[in-house]
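Below is one structure, written out as structure tokens, with a few remarks after it.
Left out: one protein chain. Kept in place: all the others.
Which chain is which? They are A and B, in the order written, and residues in each are numbered from 1.
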Amino acid sequence: MEQNLSAALFFLFLCGMLLLSAPVTSVFETIQAGSGALPVYLFGVWLLLIIAAAWVVRRSASTADESETD
Amino acid sequence: MQPYIILSVSLLYLLILFGIAYYADRRKAQGRSLIANPYVYALSLGVYCTAWTFFGSVGRAAESGVGFLPIYLGPTLMALLWWVILRKMVRIAKQQRITSIADFVASRYGKSTRLSIAMTLITVIGIIPYIALQLKAISGTYLVLSGSNVGQTGILADTALYATFILAVFTILFGARELDATERHEGLVAAVAFESIVKLVAFLSVGIFVVWFTFDGPADLWQQAMVQPGLQSLFSFGEDTIPLSEWFWLTLISMFAILFLPRQFQVSVVENVSEKHILKALWLFPLYLFAINIFVIPIALAGLLLFPGGTVDADTFVITIPLFEGSSALALFAFIGGLSAATGMVIVAVVALSTMVSNDLVIPALVRSGRIDFASRADATGSLLLIRRVSIILILLLAYSFVRFLDQGYSLVSIGLISFVAVAQFAPAILGGLFWKGASRNGALAGLLAGFAVWLFTLVLPTLETAGLLGSSVTENGLFGIALLQPYALFGVGHLDPISHAAFWSLTLNGLLFFGISLISRPGLSELAQASLFVDALDPGRQQLRGSLRPRSASPEDIILIMQRFLGAERTARALTEYREQFGTTPDASTRIFEQDSFINYAETLLGGVIGSASASTVVSSVTREEPLSMEQIMTMLDETRQALAYSKQLEEKSAALELTTAELKEANARLLELDEMKDEFMFTVTHELKTPLTSIRAFTEILRDNPGIPAEKAGEFLDIITRETERLSRLITQILDMQLLEKGAMKADFRQTSLSEIARNAVQATGHQFAEKTQAFSHDLESCEPMPMLADADQLEQVLVNLLSNASKFSPAGGRITLHLGAEGEHYVIEVTDNGPGIPEDERELVFEKFSRARHATEASIPGTGLGLSIVKSVIALHGGTVRVEEAPGGGARFRVELPQKRNGEA
Partner (left out) sequence: MPANILIVDDEPNIVISLEFLMAQNGLNPFIARSGEQAIDHLEKQIPDLILLDVMLPNRSGFDILQYIRRSERLKNIKVVMLTARGREQDISKGMDLGADAYVTKPFSTRDLIKKVKELTQREP
């Protein structure tokens, strides 16, 4: 479980790096600022990352409980 | 608002805070820790959100839109790696009793004093502006709230100084009331967690007030804002707001900040109660950051709408909007929230810094200069505490003077970011040291110093210049007038903002030197040992060379004396008890060198918690000698290493052993099934054997009953048969019963002095007719035999011989040859019964002695018998302390060989 949990979290880290930095965010250089798309996008990705991390941790904890003891 | 209201509420708040800390400390003393849960841990990590977050985020959002976000997105990303990185740091800190980040780095690179001094200086210099920022925020917001004139510097000075002294008192109360070798402060953590709640609730209250009371919800606020010409362009990347390059560098240095800021190291590593808490904190803490930032943009927009034209400093919107809207209570609450954010940061950061200053600067200096007298038996714990307290006061005064002299209109965020870049310099040395054994002390030191130098040049120099402390204009003309050496455009790289520019150059140079010099310099032995302890921390089986490479020796008394001086008598007594529990010995004069070494290491680690690892190393080495390693000691160490490596191998072997066991179990099961089958077969045989004489008896009895006129001669013949068959039946039954008894061990042998040759003669007589019937030649050597006296159950032994002889007869063909041999070999009597029958295949030789096994032969070859004879033989011989086995006779056939001890155990 240890290994898989670390790997899953690292996967999320890479997703976050990809979605929260250039070149992906550079899309918003061209989108009209008045729409408010940029803050909505950033807060949205942020919240998704948090939920995904919580889900990954919880799932790993429950599988660890099933197999008992490490 | 009246100043006395603000002051008394603030003071009340601080007292509540102290009450919480006091309560938590008492709970800890009772063994019912208040902070041993992941939620308090995650909340205490919220110390990351300082006055900068509370006031500065809004200010930055007002200037650059989403530009405040990287400071929180970076930590969110890093939190995803906590399970790998932070957990390792926590494990190491616990193993090595590390209490500060300077100690952490110094320990990793062989307890280097130079490194710990460098780390401490960089941290103190880097963080003091950040602490100053909090003081400035407290005094600044106080002035706004009380409505005083910001321009009056006299009052400002008083307020900030006032705050400084109050904070110094509280910091000492929280962090330096007493000396603890583990350097853990449960009360402090509880207070910080509480502050995190207060600042979050305060900020959310202001946010809700602004969005739903000042405006009609977020949509209304957004629409009003977007009508304003300047505000539209806020929400995109670009030179006016935040360029993508700055976005990247801010994210990166924030990722490092969440790990390496001294206050974060303090709460996340030093104060960590359980590694498991990290699992929950890695999403709870980002969630906290998310919550505290959700209203930043709305408040900033509202402020810009309410105070157009920059009449009000955006950093103060959180307080000025409620004030402007007439809700002074909410403004006061917001002020308290900001106070929470600021005091939390100041107290934790100053505690962490003071630990470093006293452990890594002052004490080593005192030790080196001989000011700490080792000959003295005086308790030094009092002076240690004094050093710690003076450090706290000095650090706060330094921060205060920074406020005084550098308060030239820098925004909260920019001062904070300067500190971020400073601590980001730790990244190569720590991250590299955590995962790469080849990282060396020289590399770490070179990288750190280079990064720090660049930081000073690119960020601090221009600040000093702006403050008017430097006459010449280096920023414009470059150092010594060299254009390539401009602080904001080093080597001509000029298109970056100052923070990104500084981060880029300092981190690049730092990393290059760290890796480059590590690659070309060979780490020393003590470095290698520490490298393994760090890199393999999560895999203790692989931590090599646990023993010192140079075992040290010292009189344990000297060591204990030192411990008493720095830990106090009580703590030392406890430590010695713990040592005894852990290692099973008490150190004394007779202790061997290796044990002395282990005790010295134990004491040094413990001392390291109080005075830092480098000082502890210096202090301990003043009374120890290094012993040259003997060959034997090297071998012992290599052996330990080998064992550590073998451990993982053993795991593999265990699974192989498990497979083997499974196979054995299967085999045993098959054997059981076979036995079961045998038992079934045996029951058939027994039934058959019993029913055969019964059949004859019944048949002849009925014949005699139904035919009264039978001739007397014939009747007599039939009666004879009946008698014989009855005898046969009873013999069979006796045998079966004997077997049962033998099996249960219930049959008691009747041991008497007897003669084995006599017994053999009786047996031969009893079986003679069997050989005659099958015309088998039977020979024996009984005539020439000695009496062979022994203690035995004569009846049972006779039965054994009868069984063996009739067995031989049964399995030999008509006309076969059977011999019986009796003799003495050594201390044994030997009986051999040899036949010239088909013999017994090798794989069945063990089996023939098993009960029931004959049953199979009986059905196959239909040789009469119960299958019990040989089993009885085996049991009886065992009862007499002897052995029986079957072997191949010369020229085929089977030979049963019995060995009986001439004298029983205990027999004279």
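The working rule: contacts are C-beta pairs under 8 Å (C-beta built on N, C-alpha and C of every residue); 3 or more make two chains touch, one makes a residue touch a chain.
Since this is a predicted model, take the numbers as computed values, not measurements.
Shown chains touched by the hidden chain across the complete assembly: B.
Within the whole complex, the absent chain has one touching residue among B:N359, B:T381 or B:S696, and that is B:S696. Taking the complete complex into account, B:H688 is the one of B:R114, B:H688, B:H828 or B:R845 that touches the chain left out. Residue in contact with the omitted chain (choice from B:V390, B:L464 or B:I721): B:I721. Across the interface with the omitted chain, subunit B contributes residues 684, 687-688, 691-700, 702-703, 706-707, 718, 721, 724-725, 859, 861-862.
Convention: only the chains that are shown with their structure count from here on.
Centres computed as Cα averages put subunit A at a distance of 27 Å from subunit B.
Those residues of subunit A that touch subunit B in the shared complex are 5-6, 9-10, 12-13, 16-17, 20-22, 25-26, 28-29, 31, 33-34, 36-39, 42-43, 46-47, 49-51, 53-54, 57, 61. Touching subunit A in their complex are the following residues of subunit B: 65-66, 69, 72-73, 76-77, 79-81, 83-84, 222, 226, 232-238, 244-245, 247-248, 251, 279-280, 282-283, 286-287, 290, 294, 297.
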